[in-house]
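Please read through the structure below; I'll follow up with questions.
Removed from the display is one protein chain of the complex; every other protein chain stays in position.
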Amino acid sequence: MTRPRDSFPTPDDDHPGEECAIFGIFGSPDAGANTALGLHALQHRGQEATGIVSWDGRQFRSHRGLGHVADNFGAGASGVLDQVAGHAAIGHNRYSTTGGGNLRNVQPLFAETELGGLALSHNGNLTNAQDLRRSLVRRGCLFQSTTDTEIIIHLIARSPGRSQVDRIIDALHQVEGAYSLVLLTSDSVIGVRDPLGVRPLVLGRLGDALVLASETCAFDILGARFIRELKPGEMVILSDDGVESLSPFPSRPGRFCIFEYIYFSRPDSIVEGRGVYEARKAIGAELARESPVDVDIVVPIPDSGVPAAIGYSERSGIRFELGIVRNHYVGRTFIQPSDQDRHLGVRLKHSANRAVIAGKRVLLLDDSIVRGTTSTRIVEMVRAAGAREVHMRIASPPTTHSCFYGVDTPERDKLLAARFSVEEIGREIGVDSLAFVSIDGLYRAMGEAGRDARSPRFCDACFTGDYPIRLRDQEEGVAPKQLSLLSEFG
Amino acid sequence: MTRPRDSFPTPDDDHPGEECAIFGIFGSPDAGANTALGLHALQHRGQEATGIVSWDGRQFRSHRGLGHVADNFGAGASGVLDQVAGHAAIGHNRYSTTGGGNLRNVQPLFAETELGGLALSHNGNLTNAQDLRRSLVRRGCLFQSTTDTEIIIHLIARSPGRSQVDRIIDALHQVEGAYSLVLLTSDSVIGVRDPLGVRPLVLGRLGDALVLASETCAFDILGARFIRELKPGEMVILSDDGVESLSPFPSRPGRFCIFEYIYFSRPDSIVEGRGVYEARKAIGAELARESPVDVDIVVPIPDSGVPAAIGYSERSGIRFELGIVRNHYVGRTFIQPSDQDRHLGVRLKHSANRAVIAGKRVLLLDDSIVRGTTSTRIVEMVRAAGAREVHMRIASPPTTHSCFYGVDTPERDKLLAARFSVEEIGREIGVDSLAFVSIDGLYRAMGEAGRDARSPRFCDACFTGDYPIRLRDQEEGVAPKQLSLLSEFG
Amino acid sequence: MTRPRDSFPTPDDDHPGEECAIFGIFGSPDAGANTALGLHALQHRGQEATGIVSWDGRQFRSHRGLGHVADNFGAGASGVLDQVAGHAAIGHNRYSTTGGGNLRNVQPLFAETELGGLALSHNGNLTNAQDLRRSLVRRGCLFQSTTDTEIIIHLIARSPGRSQVDRIIDALHQVEGAYSLVLLTSDSVIGVRDPLGVRPLVLGRLGDALVLASETCAFDILGARFIRELKPGEMVILSDDGVESLSPFPSRPGRFCIFEYIYFSRPDSIVEGRGVYEARKAIGAELARESPVDVDIVVPIPDSGVPAAIGYSERSGIRFELGIVRNHYVGRTFIQPSDQDRHLGVRLKHSANRAVIAGKRVLLLDDSIVRGTTSTRIVEMVRAAGAREVHMRIASPPTTHSCFYGVDTPERDKLLAARFSVEEIGREIGVDSLAFVSIDGLYRAMGEAGRDARSPRFCDACFTGDYPIRLRDQEEGVAPKQLSLLSEFG
Partner (left out) sequence: MTRPRDSFPTPDDDHPGEECAIFGIFGSPDAGANTALGLHALQHRGQEATGIVSWDGRQFRSHRGLGHVADNFGAGASGVLDQVAGHAAIGHNRYSTTGGGNLRNVQPLFAETELGGLALSHNGNLTNAQDLRRSLVRRGCLFQSTTDTEIIIHLIARSPGRSQVDRIIDALHQVEGAYSLVLLTSDSVIGVRDPLGVRPLVLGRLGDALVLASETCAFDILGARFIRELKPGEMVILSDDGVESLSPFPSRPGRFCIFEYIYFSRPDSIVEGRGVYEARKAIGAELARESPVDVDIVVPIPDSGVPAAIGYSERSGIRFELGIVRNHYVGRTFIQPSDQDRHLGVRLKHSANRAVIAGKRVLLLDDSIVRGTTSTRIVEMVRAAGAREVHMRIASPPTTHSCFYGVDTPERDKLLAARFSVEEIGREIGVDSLAFVSIDGLYRAMGEAGRDARSPRFCDACFTGDYPIRLRDQEEGVAPKQLSLLSEFG
C-alpha cells in the first residue's frame, strides 16, 4: 500500500532538512480545501507525507497520505476534499526521514480522549522525548507511532485538567524542546509556540476565518491577511469567540531559528517583520564586504543561493549570471549505467551553463555546506565547463554542530566544518578560495550590531554550539538522533 | 492509499458473515511464509484485509494490507515475505465490515509494552467492550482503532502483572464475550479460547514447529499434523520449551458456535472430531426425513448448499443435479444498464442451468436464510428457466436472533424469520413449499439425541435466543452493533 | 502501465486453454454495458485481457485492458461504461498466453479503412497466418500486433471490394483455419463462422436488439433469448434491417470442436441443442459402462470433473462425494518457503477432504489429462489423506495431438498421451487403475452411434490426429506454435 521510497525527492545531502509545515484554520466553510492550499504553499518544508484532519460540527474527518499535497488533495484525487469537509481543520507536511516512510507516523495525529477528539500537528523536536516515552510506557501507554508528537497526545489524555486547554498546558509543562503546535478540538483550533519560539508560527485572517501557518506564504496563496507572529511561549485559541491569547509560560526573550532565514523559509515569506529574500540578499552583501574576491561573474547555486548572489553582485558590482541551470523535473533518481560516472548525481539536478562560464573567473554562492559532497561535484562541473578560476562564498557560518530542535542535520562527525578548517574545506571541495559569512556578519545582516554572546537574538546552535534548550535525551545518552526523525517500530 | 471499497466481494446478504481467521506458528524458519499460506487456506473467513506480524529474534516485523492474502503476500508482492521474516509469526484475515475499510483496524494489532512488544489477532466479539473502552478512555488511554481487540491490548499494557502471561490472564478476566486469540511475544506464541469455547482454535505440528489456526484446513495446506482442539477456556503457550497448557478460567462445559458447522467452516475442516462436510450432509439427510417432498431433482444453491443437497439426495433417493451454476469470477459488481432488470445482481453470481431445470419439479437446498432477498431472486430465476414447481429446504433452523459473539448478522428487525412465520417466508420468496430443519433435527445431525434445553451442547442463540454469555453492552443500550464490526473514528 | 503478469490466474497445466470469447450486440441503447455483462458471463474463456469497441452513431469508442471484465468494466471502474456508450458494440476476452501480456494484442482490434472504421473480435486460429503475413509485409503492410487477427483486418483494408461486407468475404476467402468472428462497422454488427464451424457462435435477441456470443450463457445473464446457432460458413449481418444471412462458402458438413463439450463451455450453456452439463454427465455414464471399477466413492476433481462424476455415480450406483475441495481464492501464486514441498502448487488450489476419503477406495473423475503433472500431485494428496485405493477415469480420450485451431495445447512432445500408453500413464500418475473414455464412447455420449471415420461429426483432431483443415504453416515449418498464441514483436 505504500509508494516506493525512491519516488520522493532525495533531500540534498549538502543541506539540512526541515521537519515539517503546520497549518490550521477556524471558521471557514471550506476549511479542508483551505488547508490543502496552505499546505501546498508550504510544500518546501516537507515532501514525504501530508495530512489533514477536519471537524464538520458532527465528526472529525481525515485523510493522510505519502507524497505531495497536490497528489493527495489535488484535483485528481477526486472526492478527497469531501473527506476533510468542515469549518475547522489542521494540516501537516512531513519531511522525508531516513528509513521506510510509514503512514502511522503521518500527522496530524488524532486521538479520542475523555474530553473528546483531539488532533495535533507538530513542527520541532522534544529534547526529553525518550525520558517521557519510557515513563509513559511504564504506566501502560501504548504508542502507535514513533513520533515525539504522540508523547504530547498521551500527556494530554492522561492529564487531570478540567478542560482540553488546561490539559494541553499541563502536558506542555512536562515537555522540553522546540515546538510549534496546531491542535484541533471540536470547538477550536489552538496554536502554541515553545517558550523560546524556536520554530515559527504566524496568525492571519481570511474573511471571517482565522488562520495559523508556519509561514506567511501560506496566507498569500489563500488571499489571507497576515496579522502577527505568535510570541514565544504564547498559546492562541481560535474559536467562535475569535482569538484568545494565553501565556502559559514565564516571559523570556525568544531565540528564533536563524536557519529559517538562511535556507528553510520561502523567499517570499515575511519573518519577524522582514522579507526572507531581503535577509538573504543582506547576507550576500555582508559576504561581499567581508570576503571580496576579484572575479568576472557571480553565479548562484540554484535555487537557494540566488538571493545571496544578487546581494553579493549588487554590493560588489560584479555581474550576476545564471551560470548553473537547475532541472526541475528531478523526482525519482536514475540508476547510473556505470560506476565510472560519479558526476551523474549532480548533473541530474544541475547543469553548468557552458556559454556563460567558459573562460571566466567564477564566484559560486551557496547558502550552506553540510557534508560538502554536492559542492565538490558542482565545482568539478564548473571547471569542466571551462571556468578559469572557481571561488566560493557561503551565506552562513560553518555548520559545526548538529541541531536537536527539529532540523535534520547529520551527526556531528559527518559535518564537514566540525572536522576541518575553512582552508581545509576549500581544498576538499577544490575551490581557489572559500569564505563563510562570519557569525557577527550574519547578525549584522539580520539588523543587529553583531552577536551578543550573553543574550543572542537567535538560536544559532548549529554554528556556535550554544544550545538554548537543555538536551536531556542527549545528556542521558538515550538518543543518538532526534526522536522526531526515527521511523517504524521494532 | 486505499483500494476502492467495491473491489472486494460483497458479502452475500442472505448469509451471515464471519469475523475473521487467526493463525500462529512458533519454531519454523519460514514462520512468515507459513502464516501467509495458512491465512490463504482460511481466506473464506475474511476477505477485506489481512496482516502478519513476525518476530525474527531481534525485532518485530509486519505487513498489513487491504484485500486478499494472495494479493498481499503472494508471488507478485515481491519482497513482502522478507518483511515478515522470522521464526515466530501470527496472522489475521478480516471480514468485510460495513463502512470504509481502514488499515488502522487491520490486525494483528501491535503494541510496545513495558515488558516488550506484543501482537494480537482476535476472532470473536467482546460483549462488554463499550463499558471497558469508556473506562479506559477515562483513565487516559488513547485508542487508535475502533476494534474491541485494542481493548484487550490496553488491558494487558496496564496490568500490574509480573509477566506478559500474567498480564494477558489479568486482562482476559476483565473481558466478557466470545474470543479466540493468538498472541505473539518475543519468546512465544500464545493461543486462548474464551471460557465457553464459542469460537474455534486448533493446535497442530509442522516438523519441529507448533501451529495454531481457526480451522484444520490451514494445517492441510502446510502439510502440518492436527494435534487437538484447544479446550474452552484453555491457554496454550508455544515456545522453545514446547507446548505449555494453562487453565486460567474455572472449568465449564463449552458452547461451540453451531453456525461453524452450518456455514462458516470449510467443508474439508474437521471440527470436534467431525468433518464439516459430513455434518452438512447429515443435516440434509435430516431434512429429507423431516420434510420430504415429491420432486424430480434436488438442486443446491452453490457452493454452501451442496453437501446438504447431496445428503438430502442420498437419503431421499431423488436425483442430485447442479441446476444452478456459480460464476467464480465475480469480484467487483457491475452497474446495471437500466433499473428494469432487478435480477442482474443474482445473475452475476448464479445462473440457472436451463437444460437441467426446464419442465422439472425442483427442490432447492440452501444453508440458511437471513434477509431472504437473494432467495427470492433465485427462485424467480429457476422458475424463468422453466421449473414446473420450486420447493426449498434450509439446512438450519430459522435465524430469529442476532449474533453478538462475532458473527455479522443483521439487526433483529432485518431478520426475515424474526418477523414472519415459515409459511409467510415461503410466500415471500415465492416457493411452492418451504421447510427449515428443526432445532432438534439439527442437534440430531450433530450426533446428539436432540437439544438439551438445560445444557445445550452448542451456542445456538441465533436460532433460540438463548445467549450463553451476558450481553452487557446491549443491556446498557450502549451498542446497537457489535463493536468489532464498527469502523473508523468520529 | 501493465499489471504484473503473475496477477492473473495461471492456466492449469493439466488442461488445454481456450483462446477467447467473442460478443456483439446491435440495436440496444446500452450496447456497451450489455457487452460488458456478456463478456463477464464468458470470463471462463479468457482471463488475460478484455476489450469493447462501440459505435455511438457518430464515432467509435473503445476501452481495452489487462485483467478481468469486472476489473475493467465493473462498478469500480467509474466512467468506463461511458467510454463505450453506443447502440452497437462488440467485445472480446483474451486467454492468458505465454510471454508478457501486452495491450497491443488486446482485441477487439480497430482500424480506419477507406470505407470507414472497422472493429474485429476473433476466436480461433488461422493455419496459413505466417504465409499471409509475410506476403502482406512484403507489400508494405505494417503490423501493430502479433495476432493473426490483424491479418484479417489488413486483408479487408486492401480488398478492392465495393462494400465492407464484400471486402470481408474477400478476405475470408484468403484465410484458412478455424474462426468465429464478430465485426463492428458504422451500420452493422457482423458474425461469421468458418466453413467447418469449428468454433462456436450463437445468435439471440434482447428486446429489439440482436446479440451474438460464443455461448448461450452470455444470453442468460442479459435475459436475452437464444434464437439459433450460426451454421458452419454462415455470415449474419445485424443492422437496422434486422438479421440478414449470407452463405459465402460452399455448403459442407460442420466439424464442431468436441472439446467445447468436454471442458471449455460453461455447464449451463446449450450447444447444438444440448446442455453441456448433460453431455458431460453422459460421458461419465459412458465411462461407468466402459470401465467399471469396484470402489466406495466417486470423487470429482473440481470443478470441471463434477458433471462426469455425477453421471458415473448415477450409472454405477456408487456414492458421489466431494472428496476434494477447491479454493476459489487462488489468483496470484505463492512463493514456496522451501523447495522440499513440491505439493504446495496443487494444495493452493485443491484440498483433500480427509474425513470423506480416509479408509476409502476412491475413484477420481477428471475431464482430461494433458501434461499429467497436476494429476500426479492430486493422487499423492488423496493417498496422503488416507485413501485405501485410488483409481482414475478421464472423461475424454487420450490427448495425443496438438490443436492448431485456437486451443492452447502443449507441443506434441509434451503431451503425456503422445508418449505413453494408458498403462504407463497410470503408473506415472500413481493410480491403481486408469481409463479414458473411448473415442466411440465419447461419440455415443454425444448421441451418435460411434465415430464415423469417413465423416466424423466433430473436430476431434486432438484425440485422433485427423485435422479437418489443412495446416499450411506447420507444413511449411514456419510456425512451431499457433500465431494467435504468440506475443510481442522482436
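By written order: A, B and C. Residues from 1 in each chain.
Please note the rule applied: a residue touches a chain if its C-beta (ideal position, glycine included) is under 8 Å from a C-beta of that chain, and two chains touch if they have at least 3 such contacts.
Computed from a prediction, not measured in an experiment: that's the story for all the values here.
Student: Kindly name the visible chains that come into contact with the excluded chain.
Tutor: Hidden chain, whole complex, touched shown chains: A, C.
Student: Specify the residue from the set A:71, A:114, A:296 or A:389 that touches the hidden chain.
Tutor: Within the whole complex, the residue contacting the unshown chain is A:71.
Student: Looking at the whole complex, which of A:43, A:83, A:400 or A:464 touches the chain that is not displayed?
Tutor: Looking across A:43, A:83, A:400 or A:464, the contact with the absent chain belongs to A:43.
Student: Which of these touches the unseen chain: A:139, A:274 or A:388?
Tutor: Checking each option in A:139, A:274 or A:388, the one touching the absent chain turns out to be A:274.
Student: Which one, A:124, A:195 or A:307, makes contact with the chain that was left out?
Tutor: A:307
Student: Name every residue on subunit C in touch with the hidden partner chain.
Tutor: Spelled out for subunit C, the touching residues are 1-2, 59-62, 65-66, 103, 110-114, 117, 137-144, 153-154, 157-159, 489-490.
Student: Spell out the interface residues on subunit A facing the chain that's missing from view.
Tutor: The list for subunit A reads 4, 6-7, 29-30, 33-34, 36-37, 40-41, 43-44, 47, 68-71, 73-77, 81, 217, 220-221, 223, 266-268, 270, 274-278, 303, 306-307, 310, 314, 319-322, 325, 327-338, 341, 343-344, 347-348, 351-356.
As a working rule, only the chains that are shown with their structure count from here on.
Student: Using only Cα atoms to place each chain's centre, name the chain farthest from subunit B.
Tutor: A
Student: Which whole number of Å gives the spacing of the CA centres of subunit A and subunit C?
Tutor: 61
Student: Could you give the separation in Å between the centres of subunit A and subunit B, each centre being the mean of its C-alpha atoms?
Tutor: The mean C-alpha positions of subunit A and subunit B differ by 49 Å.
Student: Would you mind listing the residues of subunit B that make contact with two or more other chains?
Tutor: Answer for subunit B, listing residues that touch two or more other chains: there are none.
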